[in-house]
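All protein chains but one are shown in place.
Every chain is named by a letter (A and B) in the order it is written, and numbering of its residues begins at 1.
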Amino acid sequence: MSLFATPFHARAAAANRHNAWQTRGGFTLASCYTSSEEEAIAARFGVVMADISWHWRIEIAGIHARDLVARLFTRNAASLAVGTALEALWLNDSGAVRGAGTVVRSGEDSFLLVSSLADVDWIAGAARVYGVEVRDATASEGGLALIGPAAGRLLAAAGIDAAAEPMSFAKAAWRGLDLTLSRFGLGYELWCEPDAALIVWDRLAAAGGGCALCPAGQEALDILEVESGVMRAGRDYTPARDGFCGRPSPQALGLSGLVDRSHVFNGRAGVLAAGADASLAGVLIDGETPLADTVLTLEGRQVGRTLSSRYSPALKGAVAFAVLTDPRPAGAMMAGATPCRPVALPFLAIPAPMDATETGSQGVQRSRTAGDWSWMPR
Amino acid sequence: MSDALVIGAGPSGLAAAAYLARAGVRVVVLEAEDQPGGSCANRLAVGDFVVPAGPHALGALDPRVIKELKLTRLGLGFVQRDLPLIGLRGDGKPLALGRDMHEARHALAPLSQRDAERYGEVRRDAFDFARVMRGLWWEEGGLKRDEDRATLHRLALTPALTLLESTFESEALKAAHAFDCLAAGLSPSATGSALALSWAAAQEMCGLQGALAVPRGGLASLADVLAKAAEKAGAEIRTGSRVTQLLVEDDVVTGAVVAKGDVLMADTVLSSLSRRTTLAGFLPPGTVGFAAARELERPQPVGEGKLVLALNAQPSTFSRPARYVIADGLESAAVAHAEARAGRMPAEPVLEAMMLETGAEPPFLLSVLIRPLPVAPVDPPMAFATRLIQTVLRALERQAPELTANIAAFGLRQPRVCDTLTVPHMIADWRARIVTPVRGLYLCGEAAEPVPTVSCRAARIAAGIAAAGLKRGRA
Partner (left out) sequence: MRYDACIIGAGADGLAAAAWLAARGLDTIVVERNVNPGGRCITREFHPGFWASPFADVLPEIPPSIFRALDLARRGAVFAPCEAAAAGAVSSELLARLDADAESPPRRRLFAGKHVLPPWPGEELAARSLADFGVPAPLDARLCDPSLTGSALTLLAAGTTGMPAGGLGRLGRALRSAAEEAGASISCGLEVSDIRLRRGKAVVAGLADGSEIAARAFISTLDFKRTFLSLFTWNELPPALVERVGAFRPAPGTARLLVALGSLPDDAVDERWRAPLRVAEDGAAEAHRAWRAATVAPRPPATLRLVSAVDPFLAPQGGATLTVTLGGIPHTPFDGAWTHDKRNKLRDAALKIVEEVLPGASARILAAELIVPPDVENQLGLTQGDLIGGELGATQMLGFRPFCGFGPECCGTRTPVGGLYLAGPSSALGPLMTCASGVAAARAVLADMAAGRLK
């Protein structure tokens, strides 16, 4: 356990029934408050709030920030509109994936990189080449992720009058507090000053009664991300830490979707040399034990390999990320000795935040039709 | 509009230009100073004399360059063909190690019987292996046999200190090799320094393996001869043109910008400057990968300095034509290296002294190369220079007591910044050292050599690669 606490630590400690903690990004965070499976599924019913203050955030600002950002990331973040964001990778000189994150354009000449795995030396070294200032902003804000269909209801009930489109952010004033509301991940993210963190938590908890709000630990957050098809460096794959080693390439990780081959970025030659694009697929395993790094066979012939795997409580079975050589395999696929099924990601998407006034959901029989409920006396 | 630009009119730049011009390429050589020659040009003023600021003898000039560019016919001659090595220590007699094995054995016998017996054999084995290594270093197809590769691998991980300690017994014999162990800023205890020794033994001058030769007229004559060869082949040498920037489009070089603001377009550019200056200094940021840029940020902290003394009388210690290595031992050399790395002037640096050819009349010139010296000293420049001169004179004084009294003038060249040398760099393929991430841009100077020195081998190979690239581009 590390000695750094996030701004929400006091509330997390109070709610952490089993005293289960883990270290992420140098911070101490609750692993789960009640049970990681309950918390993960609760995000599909109402809304959960998870502490993401530990996400590594680095500010890149300067006259040449646009050139740096254009060269550093595998997609053209320099052409983003102010207030929007995109997801991209950054590669080493030989085209191996060093990290993945969200690049936000926070101003005309300033950008923010948000990622789950820090890579300070690389970004700072790149910034030195361009003469751009970088500042580690991780400790300067507290962040909460609000994930679930009732997130919109929660914000309305709490009185936060702001809306954000997917992959953008907006600033809001909330009864004396300055907040940033963003939608970079699975739901909303709320960023506030460290001193105001506990007040934010308490206000949300007070407003969350009608939204089935519950706090979610890091394990639940991991489960939700995996179920939504989001791979994270460090958790699901090991990124390159060397400047010149060529592995893992984006193709080997199925992350070709985050690479724009027509854009000029550091490591482009390596990507072009590594071969054709490959995208990540999902594998539903007919069993409950996760099967990571396992060979996938179709009628005895190898068709791919699983990367990372974990149990999904919503699907009641293990799921795995995989890169398949055959894009549409037909037939009975096996992961090792267990039958499995390839599916397109996400495994099970979390319902997007619904409008505050909506009730009911799919699958519900709407209103009474004549003759159907006549047996029901009033 | 020319086909090729060569940056720097030192020996490598001129050789590269000569080869390119012979291959039919229109070449322009851009030299920042007023006269060509680079480190071989006479630029260091010593009283009324002007001497080269670089090395004072040649050990690695590629014989193929001499032959193909017909340098002998253009006037290159050698006044000394095979300088012996004479080791001077604080105590004891000078130890003369020439090519004659009898003399060497005779000189070693009083110091160590074992060394005396083994010296010839050891030297022969080292030279045999060095010749095998030419397969790698002279671009002759690499190492064929597995045992050679294994020996190379072992040698690449062995520091020179360990190698010499395990081979020889006598301190004087070990100390005599101290200067060579410090080649290119490596410490004797650093891995790769043994490889530098082997590389030196693999060279050939005037038909003799591992020889050190002095051109008639000093190294400046080499520069003159190469300039003549280049011009004769059709290259144009422009002096007073300092390159400030290289133009790159889509990772292909398109030209260079000179200090006055002139833009010269070309299809290919060969740079004889350091890797750092070329890639980090001339290219737009981000052209070189970020990891490569970070490595270029860290230059070699240790370098070589030169002190040339004009003396009124010929010192008797240095009467015989040879190269004199003044060193106390390998450990003190390692300690000196550590001090230099920390930015301090070492108390006991290693010196290589040689009398320059000036005739029988005074003043007599004594050229002293000093290793290791800090490239970025902690002390302010004047204080550092003073301490440097004092330390060197003290060391010389011990060997030649009458020396300091006879000093008429001196010239000092401080160590300059150069690229960091690594073992992978030394044993890499030639293409890896010459080719850059920018297409059409090649390195042809000391930065592309396995061990940085005046050799022109990289220039020859780079010119070949560039010419082939141009022909492919046209086709």
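By our rule, a residue touches a chain if its C-beta (ideal position, glycine included) is under 8 Å from a C-beta of that chain, and two chains touch if they have at least 3 such contacts.
This is a predicted model, so every value here is computed, not measured.
*Asks:* Could you tell me which of the visible chains the hidden chain touches?
*Replies:* A
*Asks:* Sort through A:11, A:24 or A:44 and give me the one touching the missing partner chain.
*Replies:* Looking across A:11, A:24 or A:44, the contact with the absent chain belongs to A:44.
*Asks:* Sort through A:26, A:166 or A:209 and give me the one touching the missing partner chain.
*Replies:* Counting the whole complex, the residue in contact with the absent chain is A:209.
*Asks:* Identify the residue among A:61, A:139 or A:156 that touches the chain left out of the display.
*Replies:* For the chain that is not drawn, the touching residue is A:156.
*Asks:* Mind pulling the chain A residues that touch the left-out chain?
*Replies:* On the side of chain A, residues 35, 37-38, 41-42, 44-47, 149-150, 153, 156-157, 209-212, 214, 284, 286, 288, 313-317, 343, 347-348, 354, 356-369, 371-373, 375-378 touch the unshown chain.
Methods note: only the chains that are shown with their structure count from here on.
*Asks:* Note which residues of chain A are touching chain B in the complex, please.
*Replies:* Per the touch definition, chain A meets chain B at residues 64, 67-68, 71-72, 92-94, 122, 125-126, 128-131, 242-244, 264, 266-267, 269.
*Asks:* Which positions of chain B touch chain A when the two form their complex?
*Replies:* 250-251, 285-286, 289-295, 297, 437
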